[in-house]
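Every protein chain of the complex appears in place save one, which is left out.
Moving on, here comes chain A:
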Amino acid sequence: MSAEPSESLSDAVSRIPPGSSVATGLALEHAIPFAAGHELARQGIDDLTLIGPISDLLFDQLIGCGAVSRVRAAWVGNVSAGTGYRFREAVENDEIDVENHSNFSIALALRAGALGVPFLPTRSLLGSDVFAESDCFEAGTDPFGGEEVAYVPAIEPDWAIVHAQRASPEGDVHLWGNTGIVDPAVGAAENVLVTAEEVVDPETIHSDPSRTAITREQVSAVVECPWGAHPSPVAGHYNRDNEYYLRYHGATDTQAAFDEWADEWVYGVDDREEYMRGVDADLSITEPTVAAEVRYGQ
């Protein structure tokens, strides 16, 4: 099995039905699939359950667009500025259901899903209200040593959406820089959508197999999407557009203000190319680091 070639991001995203659980923003502040997220909103795919560790802006935007019913995450906001106003207001108005996690508990939940086991134990959470106030976790006892542990149940998302530097048309993916919880989420998810800065010849993937983070049988769709993670950074491609995060914070403190923002940046553009015409920032890599040559061979 391999990925079905997709003509466009629009085609690929249209395969995600309303009501799906979607894990994304998995590399934390790095390589966030904003282009795919905005396409979800443009297509009106709603009633989503969003799953992630920290979400730097993208969950806030999808909540503002009315696409979200439930969030299972450790943190939702804007790392440059703190508050995500659309998340805050939706919680305070009881418009979305939130399952509070820590970063480790969401990572373990997805790892359990990837391993095909019902839960994993941890020494984290104990003594916190993340644990005490949640009906997600259970207190347990190590059957061998008798110590108290917390049980974290498996999460198996319907979809994981990942942005990467390069992928082959078949769906083999090179991803580098920090990866957060991409690996457990891809392993746990039923379907994986990959957006890549470049779609490359399979030979490029085969030349450096240790760089391959995702293989084709896990992937449902691959789309070439340059700048698909803006305003987040992508190692080797572009820097974080911090001003964009600050302007978003200043421009979305009410729903009406957010709607204006979304009309410009989400609904007012057809695709990523048009979106990027609105970005006026030099995010280029100024000091490229080229890795030492890696040899395989036989």
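Assume a contact is a pair of C-beta atoms (placed from the backbone, for glycine too) under 8 Å apart; a residue touches a chain by one contact, two chains touch by 3 or more; residues count from 1.
Everything below uses one rule, namely that contacts and distances are computed from a predicted model.
Missing chain, UniProt protein name, picked from "D-lactate dehydrogenase (cytochrome)", "Glutaconate CoA-transferase subunit B", "Electron transfer flavoprotein beta subunit" or "Hydrogenase MvhADGHdrABC CoB-CoM heterodisulfide reductase subunit B": "Glutaconate CoA-transferase subunit B".
Contact with the chain not shown here comes from a single listed residue; of A:G64, A:G113 or A:P233, that residue is A:P233.
Set against the missing chain, the residues A:S80, A:T195 or A:T252 yield one that touches it, A:S80. Residue positions on chain A in contact with the hidden chain: 27-30, 53-54, 56, 73-77, 79-80, 82-84, 87-88, 91-92, 100-105, 107-108, 111, 122-130, 132-133, 148, 176-184, 232-233, 235, 239-240, 242, 245, 285, 287, 289, in rising order.
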